[in-house]
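Read through the structure below, which is laid out as structure tokens, and then see the notes.
Let's look at chain A:
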Amino acid sequence: MTWIVRNLWLIPALPAVAAGLSSLAKQGQRKFAASLAIGSMGVALVFSLFAFFHVLSSIHSGGPAREVFDFSWLQYGSDSLKLGWMLDPLTAVMLVMISFVGLLIFIYSTGYMAHDENFTRFFCFLSLFAAAMLGVVIANSLLLLFMCWELVGLTSYLLIGFWYQRPAAAAAAKKAFITTRIGDLAFLIGMVWLYSQSGTLLFYDGGAGCMEQSAIAHMVAQSTAAGMMVSTAIALLIFAGAVGKSGQVPLHVWLPDAMEGPTPVSALIHAATMVAAGVFLIARVYPLMSANGEIRAAMSSTTQLQVVTWVGAITAVFAALIAVAQNDIKRILAYSTVSQLGYMMMGLGVGGVAVGMFHLITHAFFKALLFLGAGSVIHGCHDEQDIHRMGGLKKLMPITFATYAIGMLALCGFPLFFSGFWSKDAILHAAQEWSVSRVPFYLGAFGALLTAFYMTRQVCYVFFGESRLSESMRHSNGAGSAPLYERSATPHESPAVMTMPLIILAACAILLGIIGTPAWPWFDRLLNGQPATVDGSRFYEAGVLSVMLLSSAIVFVGLGLGWWFYGRKPIASADAPDAVEELQPQIFRVLRNKFYVDELYQATFLRFNAWLAQVSDWFDRWIWNGAVRAVSYLVLGLSWVARSTDAYVVNRGFDEGCKSARDGGRLLSHMQDGRTQNYLRVVGVAFAVLVVFLIWGGSR
Partner candidate 1 sequence: MLFSIFAILTVAGAVAAMSFRNLVHSVLALTFAFAGLAAIYLLLGAQFVGLAQILVYVGAVAILIVFAVLLTRDDGTAPRSILSSSWKESAVVVLLVFGVLAWTISRSLVFGQGGGSLPRDVSMQEIGNALMQRFALPLEIVGALLTVAMIGAVTIAVNEKEERR
Partner candidate 2 sequence: MGDAADQFFVNLLHRAVGTLPAGLRPILSSLISVVAILSVFAFLFAVTTVLERKGLGRIQNRYGPNRVGPLGFLQPIADGIKSLTKEDIVPHSADRVVHFLAPLVLVFAAFSLYAVLPIGRNMVLADLNAGVLFFFAVSSVMELTIFMAGWSSRNKYSLLGAMRAIAQMISYEVPLILSSVTVVMAAGSLSTVDIVEKQAEYTGFFPHWFVFTPWGFAGFLLFLIAATAESNRSPFDLPEGESEIVAGYYTEYSGFKFALFFLGEYLGLFAISGLGITLFLGGWAAPFSFLTWVPSYLWFFAKLILLIALFIWVRGTLPRLRMDQLMNFAWKFMLPMALLNLVTTAVWHFLAQGVVRWVVCILMIVVAYVLLGRSLMHGSRLEKRVYRFAE
């Protein structure tokens, strides 16, 4: 076992140490904290590159693709709990991605947070997050992974609520934390179940691991009460954790709110790395996901994978639809993140690890790029986030515009030159060949269209036309925690420390596409642990070319539509209503004159979209929030359920029903008078009853 494998723990350890040290730093010591965080991240990146090339060489020399290092953590009785880390292509790729993007975002943050007085705290949290995330990636034990997973959740909570003075931020942080808890609970149950089944939580332990043949077979063999295989049940439980963490329907509600945090955080945590952790988790436990009974061994896709696919596909379209109707620049990106995550899940479901992971990697780069660009825009416009109030930034912030455009094209999947195209194309191709159903394929295609559309809309609003910022200055006099620096009325290009990362990321967003083309499926092979070969003929394999053509066509349609609606003529003023929300007669006329498909479009799609947005919004507000609350107020659970239902009725307008329900709630809550002795008395009675019951049970 080589040095790098034995000392892989150094990679997360370094940022962790940095976090610890900078937590001791005083508020004033900005340079110290920042340099510490960035330095540690840089070293971590170097180590990650070592690891990466180690894996490459071992693959090309036909060596083992996966090396693990286990150690026994604590001894209880005769048994012992083992933790460990592993180095395999998946880990290596994720390591490089995280530490690289993380490093760039750290550098960017020094510029973005320059005016915040809690600078050191910010970097302490960031480093802690990086440490936890790297820990997730290298973990070879589901337990270790879970610990780091929770740590990641915690840091996300801390960073969303970084500006805790804002009630919105605090609420968002709480929401994110609690919502993900729901998924994590399922995850925990699944983990415990897995342990009880396989007796270990190590993934790979020389044949004894829980992701290896024997354990899988053992789990496939049994079946639960509902008749489903134990492996399926566990896989679904774990998937629930992934759903919570990477914002799939129905647990996506927290992700848009998470944008209350500082933009670098949104970029690092809620676009590039943490939300991808769910996808990574699924990829990590893929053996379990694809575990199939001998009976149905013939059929390619397992129940759990089908669930993953469907959830992913639905999420992709669902979030994309919402994104079309948003006005906050960051929320648009957030919803697009959700939908892209849906793509990844779908890719995992239909096409296996490589497809999903490839999209994860490319998405990490261009979405980080987009967020940082948005951050730069916000920074330049003095914390203005409403795209109606921007515009004309193309001239004022040229670098930002260029990089943002690249990112946007990559996200839309603009053909041939951008990484997003190849990864999304791979997913679509896999979806098309999926044996179970074609519907995910169509959903994905539709999602791609929408993606192109709303990104175009956003870019038009933000960068084209003439600036509407001056008037917005009147509207928003210092939003929330606007850092106090001289407010030049005109937006300005951000400092180099912020634009450099943008440029680098943009370069990556273009170049990364190369490693995943059908002609040279280097990434795919890498994850499967084989060297890759260049072969142009693969383009002409079944369906590849057609799918490519189709998707690029979709992209062009989307871009075209977007441009048609928004870019063609500059938006008049900040208060001018959205072009598509049919409030403007001339756009109506134009559309009608154009071709009547658009009217159909108007009548069905936009209404549907608005309605769907409302419905989902309503869902967010009542159902899922209600659930979250119910969990949080366990003591008043019953009465709270009553409350949320009666609120639901209020929405529909049945007041008397609501009143009765509320009375019921109050009644129930009266059981909780704060008298300790009453509780104690109840305990005593319960004890007596229990004893009597047991004795009689025993005598029978």
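Picked so that all candidates are chains of the complex that A comes from, given by their letters.
Keep this in mind: contacts are C-beta pairs under 8 Å (C-beta built on N, C-alpha and C of every residue); 3 or more make two chains touch, one makes a residue touch a chain; residues count from 1.
Note that the structure is predicted; figures quoted are calculated from it, not measured.
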| item | value |
| --- | --- |
| Touching candidate - 1 or 2 - for chain A as found in this complex | 1 |
| Residues of chain A touching candidate 1 in the complex | 74, 76, 675, 677-678, 681, 684-685, 687-688, 691-692, 695 |
